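First the structure, which I've put down as structure tokens, then a few questions once you've had a look.
A protein chain is absent from this complex, but the other protein chains hold their places.
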Amino acid sequence: MQRGQGLRGFLNYIRRNPAFGGGLALLLVLLLFSTVAGFFVPKEGAYPLAVMPKQAPSAEYPFGTDSVGRDLLPALIYGTRMTLSIGMIAGCIGLGIGTVLGFMTGYFGGLFDTIIKFFVDVLMTIPSFLLLITIAASLPHPEDMGVIQMSLVLSIVAWVQPTRAIRAQVLSMRERAFVMMAKLSGMSGMEIIIKELMPNLMPYLAISLAGAVNGGVLGSLGLQTLGIGNLREPSLGMTIYWLRYYNAFLQGYWWWIIEPVIVIAAIFIAFLLLSIGLDEFANPRTRRTV
Amino acid sequence: MSEPVLQIKNLKVYYYVEAGAVKAVDDVSFDLDFGVKMGLVGESGSGKSTMALALMRMIKPPGKIEEGQMILDGTDLVGLSEERMRQTRLRKLAMIPQGAMNALNPVMRIDKQLVDGMLDHGIVLSKEEREERVAQLLEMVDLAPKVGKMYPHELSGGMQQRVTVAQSISMEPDVIIADEPTSALDVVIQRQVMETINRLQQKLGLSIILIGHDMGLMAQSVDRLAVMYAGRMMEIGEIRAMFRNPLHPYTQLLIESLPVLDNKGVFSGIPGITPSLVNPPAGCVFHTRCPKAWDLCREKTPEFVEVQSGRWVACHLHTA
Partner (left out) sequence: MSTPLLELRNVTKIFGSKTEYTVALDDMTLAFDENLPKIIAVVGESGSGKTTTGMLLLGFYGPTMGQALFRGKPLSELKGPDLFQFRREVQAVFQDPFAVYNPFYKVDNLLSIPIKNFKLADSKAGARDLMEDALERVGLRPEETLGRYPHQLSGGQRQRIAVARALLLKPKFLVTDEPVSMVDASLRSTILKSLRAMNQEFGIPILYITHDLTTAYHISDYIIILYRGSVMEAGDVDSIIRDPHHPYTKLLVSSIPWPNPELSWGGTEEMIQKSQVAFKAITGCKFAPRCPYRMDICDTKAPELFRPQNNRVVACYLNRDNEVLSRADLSKVFAEA
């Protein structure tokens, strides 16, 4: 099964794998929303006392405003940008650590493997969200947490799933005949990991990345919704925190409730579709031919 | 009974892939008489496995039965509705698959798996009748009664294969298709399983199509032999006659390339590689590797003709 060449091949693939295409498209829309739209909408509007509060959506304020005078349009634009950034940074760090640990423990085993497995097992047993709350809340100034800091906190748990998944794949691949052949051809362990195993595991790495980013987004949203995170910045989670704080439900500010929910739902649906699409890519059909 | 139990007429099964249409089975015809064991032999790419799937109407897209008829006991299976085909499977036409470990349900006990098919066909059996039938079937394939209470992973490969044999005869069908039933087994077990199948065939009067690539096994197990190559039927005949006097050059080469425990160190094979099934060679599909090919072979596809009573061959040497 030869992959089609270039752009046409890619578009062909999307046609055969609508989940992947759909997820990618949705993600693209969200990215455009959070970046390009930001050129046209100044960020100042996303902070308290910037505009008239409690306005329903209108021509002047397409997304309406909240109780403290935030224009919800820039709030959501920059909030989405923040959330996606945190998710991606945490996801990449998690995947990076997970890849290194997964390959090393899966291929070499031994004491190192036993130690890492121990940590993985412990972290899998502890509810990761509680752990995140504990860590994030114990930081000196959680209300001033920047994007990078939030990402680092999340990466403490983000590396666990990728490590497990990659290690499992490496364990099974290690026994395959082409790895034996590589050894017989004089390749060293590291060479085998990088040249023989990694290319075959690209689909799994992609899936792990999607999962890790998704986990990062979820984790950050969770923390922010509880009020743990930068209180000033208009992250999506914070927007939800404030709408609860200011009783948006009882006050009837429906726009304030629906808009972040829709954006968050869009993010999750995008990643869900991507996962489904990548899963199809990685499984039996492709495993033989890459 | 003068009518054959199974008649295949000009069957074509094509797989539609990006590169084109793979002609997995291309215009194949043969008859199977009652109580006859017929071997279908061919190498990889010959179309024999596709034949098995086609007969059971289990070809999945992108494959398609392009043309032709498969007449079982007077009914053409090609046109049958899926519901009626479902009723035909197991009751009239059963399959012994390759690799029993993949065919048996790992979380179901053997006794349940043996009666499952029958129950599915609407046969109502009391608990005693079920137990009796299970015991009967196990005995017919030489397995101890206690096997019924076991799970597939507790059995050896040979025993698992015998369970699938028992499954196939559970409704005493007219025709059984055995798709390389012993390829995963070693020589000793292979012999046991084949002897079990032979014994059952004689006792129940079944007709069997044995699909495989091992000519030695064929020589010991079948009455008639059909040789396929690159999707086409090359030769069919009575087994002894085929071995004594193979008409088609491919059959000759197949027999010659068999290592025998006689002439040590003598190796002969068939040079060349199997042709593309998307763009098969013009004329006779074997001409690229045939030591006896001449001009006509490159231009015209030979007809599949009955050159002697019961002996069919597609070769210009015999039909031109």
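First chain written, first letter: the chains are A and B, and each begins at residue 1.
The rule is short, and it goes like this: a contact is a pair of C-beta atoms (placed from the backbone, for glycine too) under 8 Å apart; a residue touches a chain by one contact, two chains touch by 3 or more.
Keep in mind the model is a prediction, meaning the values are calculated, not measured.
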Contacting the left-out chain in the complete assembly, out of A:104, A:157, A:182 or A:270: A:182
Residue of B:9, B:112 or B:191 touching the missing chain in the full complex: B:191
Hidden partner chain, touching residue among B:220, B:245, B:279 or B:308: B:220
Subunit A, residues in touch with the chain not shown (by the definition above): 1-2, 176-178, 180-187, 196, 199-200, 288-290
Residues of subunit B (touch criterion as defined above) contacting the omitted chain: 43-45, 142-144, 155-157, 159, 186-192, 194-195, 213-217, 219-221, 239-240, 243, 253-255, 257-261, 264-271, 273-274
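Everything below uses one rule, namely that only the chains that are shown with their structure count from here on.
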Euclidean distance of C-alpha centroids - subunit A vs subunit B, Å: 52
